[in-house]
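One structure is given below, encoded as structure tokens.
Heads up, one of the protein chains got dropped from this complex, but the rest are sitting where they should.
The chains carry the letters A, B and C, assigned in the order they are written, with residues numbered from 1 in each.
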């Protein structure tokens, strides 16, 4: 899900908006959910929530902060009791971090309670929202995910599953969903399978999660990926799979492999770490250069740098140190201090780079500000040459499927040509992985132009779904104007 | 408004559920609202909320706790900026004190935002709620007041005022309402005027408030009471009054005079303090007894005791001291300590009562537990005789209009006859003010049985409206079952 | 104890600085202490602390806020376990409310732990502090009470009691002390008995407390007052009384009767409520005036007003209403709002005073600002005449014994003569109780000028002890300059 606010333009990172998790029929359901969410913490660090059902009551706890901060004590786990639970983590924002936007979202339907966790972003949410408000619905959040609740609530069908399918048939965009009723755990993935969702099993209990790393943490077995367009219904009597919509080829988001998913996760049958190493290997093939050391931008650039180093036989050095205590709170007490910039986060081991020709490897370039700073501190530390290698193609187009990209005007590659970028970053040479190389690294012979194996719209502008809200000019600003700001 | 939870059965007090306040077109609107709510704090100490409109955005802050705890600092006031604001205070509960139930409540309608503060209780809210959920509405709270928002939201009328009237025409029970849109401040009082609502003016700005004490605190002039069945619309161009419903005689709740309203407020043209003194005077006339001193149960019994003392010419002594630091947090750390009971709240000045014949005056008896304890400590302090006089009739019936009464099985007078009550309380004599005496004290010649001047259902069982939810057996438990418990 | 900061000059109230409490040998010692402190809450609302001993460890909890806010839950009570405990409440300040100044204070001596609760103020604390710092002691607070800990710690005597007596022999001023070791509970009162201290008993366990109301709340029996200059040592084997210093006549502070003590407490054998009524009676005798009603400034003026009314046979009316929800947090969000002033705290019942001649009774006048505001609102409500009667003499001199008086330059009566005061307050007539009348009300035939029965220095300037710090010009500012400010 994505909030109705603008991207936070200050950050030089793409950000996934969510991770989701659900367990059915396990006496430790809440604790397992907390652990699963903890393993998915990299997908969202702003807020976390759990909804559980104890056989009589639904219970919920939704908090701003990390999973470990609010869902690690026995009290919270015990109060959120039950054998069924779903959870959600979402990303850090400043504006709309209201409690009301934290998932799972819940509606009391006439035949019982219904809650959802949503990863992805709907491209016709604002249009649907406007229509439903016009006909009497009251929205309690500024989140696109609430639209799904209202569509279910308003469906004229009788059975819940029919209502759920009815709702999904009206939405457009990316969604991996986990829903909870008093009898069922439901998983669903959009027709293209843009966001990931896997099925696992622990002691007979079914589990749904964004990534396999959330199965590993609790020792659950990986069963399979939920397929694109598939709905999985888990009840006491077992698991049922529906495919109510017209079949399409899957087109998962390639950015999960480049940046979002955890390296130890297996997404679509491929180990993420290996794909990243492959990208580094491929990058080395495409962009070899004489140098003394290969240095990754930590932490996300490390696997590609390792691949680059092994392929190029230039030694790897971890000469840039990242301060892990930054993270949530960034120290910038005064204007003067703010100018110190990236040093808060990265520092260089001077003796490693002084006088050296450095190949610097990063996984992607968004605004370019991080690269600028890192090249600067490398040069200050005495690096003789800095050759920047990027293990993905230039990002030219914004995402509308759950990745928080800056406005196009802030995407470096959307505004500069290669030489201008090199000059902006002040590196000696700059080479991006080619689109073809990316597909090669992913194990494809080439990008199938008629039916691309992945959605790669940030590089190509080839959006896999309609963009109704965008086409009709509805935007979040117009709507949120009516909604009270709150300190909550 | 009343929450969907049971009454909290441990307390020996009737509790009003709310106080409401609104200001239109004053640059200090938010601060004035905070002050007005502070003056209305006696009507609700659980939680407080403000909704303001700054010309572009609605803003809201809703907090558990006293007004003074959360709305007294400049930051909060300044963030909640704007020239228009409404506020709400509600009573202390334990179960459903979720943030979601704190008012003002807000809905984003297709023609803009709409918020309400509600005092009173609807007697068909659960029935309406059930129907609307069946046809696709999603409720975000367990409060009856939210029903009004949904009725407005779903109305097929076009103009907001028409939609508001449409909504009011469907609800039943007691309501004083203050609503805020981006252009209007609206006040409304139910057809019988059960709960109070007054209009004031400060420097040209109109003000709506539950009681005149909220006008006094900010130096505003009292203009008049909103009439029963009246809707007041305040806009830039002035004030408009509508009476869209069939005219009825007013029938305000007599308990405002007996217990709820602040003594310095003028309700329906009558100063509350004087009515209470009158009740004491009348009680003395009906129940004279030889004694040495008249002692009130503080603080609420003081005006009646003063009237009793003046009429009976028996000297008043304030021999019972109340600890004002109790209040929100009651010290009961261990079981042993719990047995110490009322001493936490009341203590006796022994030298005043030792050997004396005491006339003890209280304003009402609910469960009787307070009286039991106070008679006990008076006797332990050496009182020779204790004659309990109560300045209102016996409470036999529960309220459904916004007063938090215990179950009928816990109302002392509903279960015991006079002599049994006397024995239970262990006083020497026990006399209640007669119903006739109550009306005399209020300045009426007698109770008009065909068209009672007040609603006095707690004494008479004569409920002034239909009780649809009760008649159809819908109850809150059934519904809240579906709703997630939360720690928020 | 008094902190090293200036008086907070904004308030028009004298403020006692502390209440103290201790229990020996009761399995509920901590809970009883919490309750006793709650009963003594009127003596200090800033902060509260408890020190207990569980047979092996001392435990302590010291918190800013009311007793009920921090010491009412089972967790805190249970963690502070033990059969012996002492407690302390202190007044609300803004500047030096650091945790480090909250009592009980504790020192680890070579023969075990030692903690104290102190009510009163030492007049040579700064002088002693300076000397001890010069010779190597490190102070951990800015409180005068810590001086006692250091004197005990540095004493060359061997046994703890000898060290304690050694310490007391060096201090000057007012102190009621309760000390706790791992074997003893100790009570001590300064040679003049300026601050109160009583002994009680509950189920065989001895109790020490500032006032009898703290015995009443837990159902303990009052045994006797600790005498001036007496040290009481309570151990497993019983109670021992020492009088190690030269005998003097007692000279308790008369302000305990006028304002500080709770009306239901018995101080020095006299019920406080009755003394206050007596002062009102005597005041009526000295200052009769034709009028329609007698109106107290609530709450502290009520007993005197009752006495005045009974003596003068002018009816009492409680026409001024006080908002009890003020208290800790005062709403003053904006400058404009600040001008609304006393209305936040007091309002008038207009119908009671309009056209009336009012005798307004207050217990004392400090700066006079409250009177000014109350006379103003009485006149605005239509009072025809306002005759102010004060049930104590003019306050002309500051206190140095634990009462927080403003600088002399802010004491109304120290700067204005009677007629100027009347004009400042804008009342029709103004009469204070005479010093002689005050002693008559207290049951004395007259003030014994050679050996006054009470210390009445605020009225007379007759300070009962040396004022070493003042004489030597040491002041708190000089010292606190070295001490780190803190947010704690």
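Here is the rule we go by: contacts are C-beta pairs under 8 Å (C-beta built on N, C-alpha and C of every residue); 3 or more make two chains touch, one makes a residue touch a chain.
Just so we're clear, the structure is a prediction, and the values are computed from it rather than from any experiment.
For the chain that is not shown, the touched chains among those present are A, C, taking the whole complex.
Touching the chain that is not shown, out of A:41, A:83 or A:415: A:41 (per the contact rule at the top).
The chain that is not drawn here is touched, among residues A:135, A:169, A:351 or A:448, by A:351.
Contact with the chain that does not appear here is found for just one residue of C:18, C:47 or C:149, C:149. In the full complex, the hidden chain is touched by chain C at residues 51, 56-62, 76, 79, 99, 106-110, 112-113, 115, 130, 133-140, 149-150, 153-155, 479, 481-488.
On the side of chain A, touch with the chain left out of the figure occurs at residues 28, 30-32, 34-35, 38-39, 41-42, 45, 66-69, 71-74, 76-78, 213, 216-219, 262-264, 266, 271, 273-274, 302-303, 306, 310, 315-319, 321, 323-334, 336-337, 340, 343-344, 347-352.
As a working rule, only the chains that are shown with their structure count from here on.
Removing chain B from consideration leaves the other chains in the touching groups A | C. In terms of the distance between Cα centroids, chain B is separated most widely from A.
Put simply, the C-alpha centre of chain A and that of chain B have 50 angstrom between them. Centre-to-centre, using mean CA coordinates, chain B is 37 Å away from chain C. In chain B, the residues touching two or more other chains are 76.
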